[in-house]
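Every protein chain but one is kept in place in this view of the complex.
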Amino acid sequence: MKVRVHNHWPPGHIRTPSYLRGKIGEIEREIGLFNNPEQNAYRLLPQKRHLVRVRFTMEEIWGDAAETPDDVIEAEIYAHWLEPA
Amino acid sequence: MPHDNHDHGALSPSGHPYRKDDDNELNYWQMMEIAVRELLIEKGHITAAQVHNQINAMDARSPANGAKVVAHAWSDPEFKSALLADAGQASRDMGFDIGPMHLIAIENTESVHNIVVCTLCSCYPRNLLGLPPDWYKSRAYRSRIVIEPRKVLSEFGVEIAQDVQIRVHDSTADMRYIILPAQPAQTMSLSEDELAYWVTRDSMIGVGLPQAPK
Partner (left out) sequence: MGGDPAGDINHDQHDFALWEKRVDALMVLASSAGLMNTDSLRRVLEDMGEEAYETMTYYERWIASVSQNMVEAGAFSTAELAEKMAQVKTRGATYGDAT
């Protein structure tokens, strides 16, 4: 399933890397529910959030600057950072 | 294993240069470490024995553990399937105490070569492999491996053919990764113990390949 990473740029502790914001990828696997690090980092009682592994092509992330367009990056992204693409 | 060298200016038992240590002038951060540790003990949050035991536990964790897991996967197809399905449980089944770590094993094949990084900090499967190498924690590795993996690999002495896809795994959240390297052809007749000898730390991160007898 194709997903896009929110093109959001909030302050504070975020585990969605800058280089993936706004990029479109495929869900590689669902991992399960984990404590939301954005709350945990501030010692707030964290809610459980779905964590997903998403696969992005190098071309999608770097465009013409991609070393090899079909190489990929796979990253764990919290579902609240994803929208259908 | 190199012999213990009694000249502290030279090399440690593992063959590496000593970091500035006990003989050097006490600096601000070392003072802080002592103070934090003693305060936590005085306040009853931790004990000195726990500190001692935790250091020993981390010292006991090394790439040799990962090498045993890899060698077992190469020797036992059922274990390999279990490892790829749930690497944490498979490691525990082998007797390794990895604590609460969530581990994913990713397999290298003829068509795919995998590499691990933590671009956001320095996440590493430390509860199996021990502490990560300094270069893994460096900004240069973390920023370059996701944009020019083949160039970085060639600097590590590894060339990946163009018809092999590279997958870079950025451990951004709760998972930790170990790469299951492809078994070198020259090792097919070796025993499991012999196999473990040839599995390098770098091959389990993906910046190296397993060695093999000539």
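Order as written gives the chain letters A and B; numbering starts at 1 within each chain.
By our rule, a residue touches a chain if its C-beta (ideal position, glycine included) is under 8 Å from a C-beta of that chain, and two chains touch if they have at least 3 such contacts.
No experiment lies behind these values; they were computed from the predicted model shown.
Judged over the whole assembly, touch between the missing chain and the shown ones holds for A, B. Within the set B:55, B:85 or B:188, the residue that contacts the chain not displayed is B:55. Per the touch definition above, the residue from B:30, B:62, B:75 or B:211 contacting the chain not shown is B:30. Of the residues in chain B, those that touch the hidden partner chain are 12, 14, 16-26, 29-40, 43, 45-46, 50-51, 54-55, 58-59, 119-122, 131, 133-135, 137-144, 146-147, 152, 155, 170. For chain A, the residues touching the chain absent from view are 12-13, 17-20, 35, 37, 40-43, 61-62.
The definition used in the following text is that only the chains that are shown with their structure count from here on.
Partner chain A is touched in their complex by these residues of chain B: 119-120, 146-151, 162, 165-175. Contacts from chain A toward chain B in the complex involve residues 15-17, 19, 31, 34, 37, 51, 53, 55, 58, 61-62, 65, 67-68, 70-78.
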